[in-house]
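Apart from one protein chain that is not included, each protein chain of the complex appears where it belongs.
First chain written, first letter: the chains are A and B, and each begins at residue 1.
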Amino acid sequence: MDVLTDNFSTFGDGFLGTVELTVYASLLALALGFVMASFRVAPVGSLRVFGAVWVAVLRNTPLTLLFFAVLLGLPRFGLVLPFEVFAVLALGCYTSAFICEALRSGINTVPTGQGEAARSLGMTFSQTLSGVVLPQAFRSVISPVGSTLIALAKNSAIAGAFSVTELLGTYKTLNELGYSIIWTFVWIALGYLIITLAISAVFNILEKRWGVAR
Amino acid sequence: MLRTTRLFAALVLTALATAACGKEGSPPVKGPAAGKLPKYQVDEGFQLPESGTWRKAKSRGRFVVGAKEDQPYLGEKDPASGRYSGFDIEIAKMVSASLGLDPGKISFKTVASANRETALQNGQIDYYVGTYTINDLRKKLVGFAGPYYMAGQGLLVRHDEDDIKGPQDLGGKRVCSAAGSTPYQRIKEDYPKATLVAYDTYSVCVDNLLTYQVDAVTTDDAILIGYAAKVPDELKLVGKPFSEEPYGVGVPRGDNALRFAVDDALAAREKNGDWTKAYEATLGLSGVPAPKPPAIDRYPAS
């Protein structure tokens, strides 16, 4: 029990580290995923190929390898950034592939007739997109994006092993200080549960508010 | 789809083909070749029946020793041959010889710093030699023979560096260390004017030092001496060590018989000159002369 009370700041730092990592990486993943999804549905062939390659490569890359390549490889290009930034980059790029697929299948769920109807009413491309297609796509995309972001939060644990301050990494400090390792892990597990439950609560609310009735 | 598969099959085949006709031996190595390593006289008649670890090793015919694999001239594994070499490895060998088992037969195992205690507690290794600093906290978990070397945090700089003579000169300089390590924390707290750069491995720090991206590398001087030995014309250590890190041989906590036997072994090897010879053949290549070995701490069994 005193593992938590004695080391509240260590756990707190770790917890905040994981939260920050998750938030920034999520933003990057959503932005990149959106760009890649629009590439993948674009009428331009080369962009579609680029998007497809991006998704295929990143989905089939072990995240540990990606961390290895980004955190240890990029500095060899003379690009030296704080480990936290590299970790956000690796996590964000990796997750963007999954976000992209979720968004793309969301767009594909909108029946072609909707777009045709919009255009026959004389709507322009941007009107069709923002007024008809995206609102409908958004609804069916909430829940898969939610589970992708939960997976991101869980995957952020890998960053701890690459010297980024985050929740799982706290075990090293506490182990060195001689605290009960079992209890340390109980609290770490609880921390992850809080984060994943919080994300799923947010997406549950979104889903209730805007989701498609199933 | 089919093209991907074919391409992949082709890749695998080429990989296998190249694997089948690789060059023998190890890729070329920088730095001086390890000097003439001393041969350690095996104490054939040695007996230590009180020690469970020793009995097990004896019936096995060899010791299983935990070590590091990424510290040149200290504890390094040649990726191609899988052989370990360095000062720590020599210490492990002389201990084995004194305990009556052929040092040539030792099977070395890489054990990461975080797992040293567990590896000893579970009996995965018989003893551990790898920049293992003795402290009271760890004494609760494992036993320590030695110390066999007194390390301390030091500074590695380029040979032509004249500005940095000690940690007090680090203000405004770029200093590299392993992220989150004790040396890193010490610089951060005691010398806040230094600009810290962190990497996962010291070899990257050293490379950055050689390419003028950082001005100094800091960690235990023993590790730094090992790197300096790689390129003795380009790197040097400066200043006095600003911490004390007594390196010990880790043994299972309960096995006091083994601990005292290793203490005796180290004392004997220091006396008969094997210790100095081992140092000169490894870390000594850096040009740093052999220090006097620290006094052995035979703390009582508890």
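The rule is short, and it goes like this: a contact is a pair of C-beta atoms (placed from the backbone, for glycine too) under 8 Å apart; a residue touches a chain by one contact, two chains touch by 3 or more.
The rule we apply is simple: contacts and distances are computed from a predicted model.
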item	value
Identity of the absent chain, which is to be given by its UniProt protein name, from "Nitrogenase iron-molybdenum cofactor biosynthesis protein NifN", "Putative Glutamate transport system permease protein GluD", "Cytochrome bc1 complex cytochrome b subunit" or "Alkyl hydroperoxide reductase"	"Putative Glutamate transport system permease protein GluD"
Contacts of chain B with the absent chain, listed as residue ranges	1, 3-5, 7-8, 11-12, 15, 18-19, 22-31, 69-70, 72, 77-82, 110-112, 114-115, 118, 121-122, 124, 201, 203-204, 206-207, 227, 230
Interface with the undisplayed chain - residues on chain A	40-41, 43-53, 55-57, 59-65, 68-69, 72-73, 76-78, 94-95, 97-98, 101-102, 105, 107-108, 110-116, 118-119, 125, 128-129, 132-133, 140-141, 143-144, 146-148, 150-152, 154-158, 161, 168, 171, 175, 181-182, 184-185, 188-189, 192-193, 196-197, 200, 203-204, 207, 214
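Please note the rule applied: only the chains that are shown with their structure count from here on.
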item	value
Rounded Å distance, chain A centre to chain B centre (Cα mean)	39
Footprint of chain A on chain B - complex, ascending	114, 137, 140-141, 178-180, 197-201, 204, 213
Partner chain B, residues of chain A touching it in the complex	71-72, 75, 80, 83, 162-163, 172, 175-178
